[in-house]
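A single protein chain has been omitted from the complex, and every remaining protein chain is retained in its original position.
And now, subunit A:
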Amino acid sequence: MADVVNVGVNLEAFSHAISGIQALRSSVSRVFEFLKDGMKNRETLEGREKQFIAEFQDNLQAVNRDLNELERLSGLVGRPSESHPLHNSGLLSLDPVQDKTPLYSQLLQAYKWSNKLQYHAGLASSLLNQQSLKRSANQMGASAKRRPKVQPSTLVLPPQYVDDVISRIGRMFPDMTIELFRPNGTSAVLLVTLGKVFKALLVMRSLFIDRTLVRGYNENNYNEDGKLDIWTKSKYQVFQKVTDHASTALLHYQLPQMPDVVVRSFMTWLRSYIKLFQSPCQRCGRFLQDGLPPTWRDFRTLEAFHDTCRM
């Protein structure tokens, strides 16, 4: 309420100030009008110049006077916005045509929402920190400050180290050939050929596997321009399913401090697909279900199950 009274008191000053601005504008435009017209015709050249300078000075003085007046008035008007809780945006509430431009009410609404969102996000983050999710289980003990330090250090491993780890893993599994590409900068893309069963593309970020895509042994892994195609899905349903399961496995095998162990466990799991078409489901004992072989491999026992037969 105090704001409204305050504004009311100042209204007169406002209207004075506005007319002051108008006066200043007209006197300034008179100066330029005069300059544009130039000197008026008189008997002597001297008379002409004298007359011109005198009138010009008069006009400039009028401008000066109006400017001083305006400065005085602006002091009276003061700065009403400072007292408003929403600072300058509070001025929007002064708009008399509320119905046409309901900006101020919308603004208040948005402000309320954003406050609420911040509050709820804070609650959620504190709740999540208490849960021991698999992904961050190892960071639980560590303080929040340590967290950003851990991740970047494992993300900037030298390419040479990554190469070593991958080639060591490649030697562990003789029925698996791993080709390493670096199509864009330092991030590696692995093309894993598993026997004559399938080819899997693993897109790495340092030693973290970011994305995986499984295609048939007889499918093309390159674009028309000879680059690795990391986006097109396999045309076979069985490999689309295996791709889904492999993405699940990526989320399951997580150990941020030891990324090489993660890659090794993932590869061990992936290798169990060598008998994708040969092993029957461990639960129902059949090979096919809805036309698909057992596409799921248990994360611990590596046993084969149909997607719907697993626990």
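As a convention for this text, contacts are C-beta pairs under 8 Å (C-beta built on N, C-alpha and C of every residue); 3 or more make two chains touch, one makes a residue touch a chain; residues count from 1.
By definition in this document, contacts and distances are computed from a predicted model.
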> Which name from "Os01g0916200 protein", "Mediator of RNA polymerase II transcription subunit 20", "Large ribosomal subunit protein bL19m" or "small monomeric GTPase" does UniProt give the chain that's left off?
Replying inline: "Mediator of RNA polymerase II transcription subunit 20"
> Out of A:70, A:92, A:197 or A:213, which is the one that touches the chain we can't see?
Replying inline: A:197
>> One chain is left out of this view; which of A:53, A:94, A:172 or A:288 touches it in the full complex?
In response: A:288
>> Touching the absent chain: which residues on subunit A qualify?
In response: 196-198, 216-218, 236-239, 276-278, 280, 286-288, 290-293
